[in-house]
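All protein chains but one are shown in place.
The first chain written gets the first letter, and so on, giving A and B; residue counts start at 1 in each chain.
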Amino acid sequence: MGQKLLMRGNEAIAEAAIRAGCLHYFGYPITPQTEIAHYMAKKLPKAGGVFLQAESEVAAINMVYGAGSTGTRVMTSSSSPGISLKQEGLSYLAGAQVPAVVVNIVRGGPGLGGIQPAQSDYFQACKGGGHGDYRQIVLAPSSVQELYELTVEAFNLADRYRMVAMILGDGILGQMMEVVEFRDKEPIEDYDKPWATVGHGNAREQNVVTSIHLSPAVLEKMNQNLQDKYEIIKQKECRYELYNWEDAELFIVAYGTVARIAKSIIEMAKREGIKVGLVRPVTLWPFPQEAFEKVIGRAKAFLTVEMSSGQMLEDVLLAVNGRRKVYFHGRMGGMVPVRDDIMKMVRDIYKKHVKNG
Amino acid sequence: MEKRIHIITGHYGVGKSEISVNLAVKLSKQGRKVLFADMDIINPYFRSNEARHILEKHGIEVTATKFANTNVDIPALTGELRKYLFDRSYDIVMDVGGDNAGALVVGRYRNEIRDKEAALYYVINCFRPETATVSSVINVLNEIRDASRMDVSYLINNSHLMDDTTNSDIEKGIDFAQEVSKTTKIPIVFHAVMKKDGIKISKDIKEPVFWLNKTMTLENHLQFLE
Partner (left out) sequence: MAVIFQKPKALKDTSMHYCPGCTHGIAHRLVAEALDELDIEGKTVGIASVGCSYNSYDYFACDMIQAPHGRAPAVATGVKRSKPDCVVFTYQGDGDLAAIGTAEIIHAAARGENITVIFINNTIYGMTSGQMAPTTLLNQYTTTTPYGRIADLHGFPINVCEMLATLQGPAYIERASLHDVKHIRKAKEAVKKAFKVQLAKKGFSLVELLSTCPTNWGLSPVESLKRIKDEMIPHYPLGVFKGENLEV
């Protein structure tokens, strides 16, 4: 590893994108992610790239669609209400198989909601906010270092599978300051893009980037191809962290900022003689089923903690599939789960499933 | 620190709020009547307003932009500040948002800030990527001076890597700040160092060291939302 610098989460995302070879950024301001646009506006022109403030989120994602269609590494970023506006474009990107990286620094909703952190866009990100049978790779960092590393990774994944890779952060991650240790050289994967629309140069057949297929049979086949691709991603690209899991009896399931809080709960619980482990999904789609298979033997129960009403909870329930009891604690609207509340639940669950169980 | 109005500026994320809060507490401990003004129009989170309980415990009055730490991000200034700028019984610590964009607030109040009463401090952290070289530090300094329409009176060295800071990092920061001071001919008012076990300054330096207590924490941020 190379140089250590102090960076804000949003800056780390922007810097990571540039290091990953993304010199084109299209966006529209919205708190709490605007620092990404500020950083890009300052840096990209000097790096020979393009920063463009679009007239809307709708235009921004379509500029991404255009640039991505030429095979150029491209990114946009926004926060919840803006990401809602991008859903049309995300569906087209999926249908036309155009790679791009989209960052959502989530804030409280619904509607205009507020600017404080939330995880209430999980459904939108993982189950498809736009129309059609599509998926996008969703990466959930939980530190500034990870924002950097996963952003670089997102560009590789997007190119590898010709699809959108989304960084799903939250306001705290975007705004917090931490030390980042930068690599001297980024692991950039270079893919041929023979499908790109850059002009055929009178040297090959016409390339068309499109998501419309007139014949239902052809459209079904295109969909089947997408599903086959998604199946490969499910097999190959699940990422997760298991923490303090080898002798744990209870497991907290949490991602992003909440996973950080969970780690401090684990220390508190240790002092009370309660063995708590953490399952932290790093890819939210594909959801890391494997992590649950690893711990289900020793887990007496699970506690899912989120800054939402229980969105990831549904995937945890599917992964556990009735084999253990799954509890939930969530806060909404920009409120963050506090340690005392979580600790109280841990004690209750421990009493019920381990001590008396 | 002979002036009454202390304006803390600097590049975004160098630790202005931490310095401001610690400075306000120090002045209060010296028996001064202190007004703390969170004038950050840039940052929606992790603002000095979150340390309000610490400031108030020390009898410091706090004023902040109207929507600080709410669910709205309108950087509306409060009218209160003007009153304090003219009340000579107060020492004022103004925590200003990052870069020239944040320093516009100083420009906004420029006509109400009397030079003989006020000092503009420029905080340096050489571990921030945008201010890691002497020339980039000076670029930002000049931008802040232009936006605030005020000359920088002092440098504050706050070079650190948060919990990862080592003694050699601190020495690197001191050397760096002295280099900036030499180039700009602006004196260093102090080197700020976060108190922590094992952290000490072995080298001999002519400027004072200001030992900081940690106030800007994630915990404070979370509790503030309650």
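Rule of thumb we're sticking to: a contact is a pair of C-beta atoms (placed from the backbone, for glycine too) under 8 Å apart; a residue touches a chain by one contact, two chains touch by 3 or more.
Worth saying up front: this structure is predicted, and the values here are computed from it rather than measured.
Chemist: Quick one: which shown chains sit in contact with the chain that's not drawn?
Modeler: A
Chemist: One chain is left out of this view; which of A:I36, A:A67 or A:I274 touches it in the full complex?
Modeler: A:A67
Chemist: Thinking of the whole complex, not just what is shown, which of A:A54, A:M268 or A:V354 touches the missing chain?
Modeler: The one listed residue touching the chain not shown is A:A54.
Chemist: Residue by residue, what part of chain A touches the chain that was omitted?
Modeler: Residues 24, 26, 50, 52, 54-56, 58-60, 62-70, 72, 74, 88-89, 92, 96, 197-203, 206-212, 214 of chain A touch the chain that is not shown.
In the analysis below, only the chains that are shown with their structure count from here on.
Chemist: Given the complex with chain B, which residues does chain A contribute to the contact?
Modeler: The contact residues of chain A facing chain B are 4-8, 11, 15, 31-32, 35, 108, 113-117, 171-172, 175-179, 260, 333-336, 338.
Chemist: Taking the touch rule as given, give the residues of chain B at its contact with chain A in the complex, in rising order.
Modeler: Listed in rising order, the residues are 12-13, 43-46, 70-73, 125, 127-129, 132, 160-164, 218, 221-223, 225-226.
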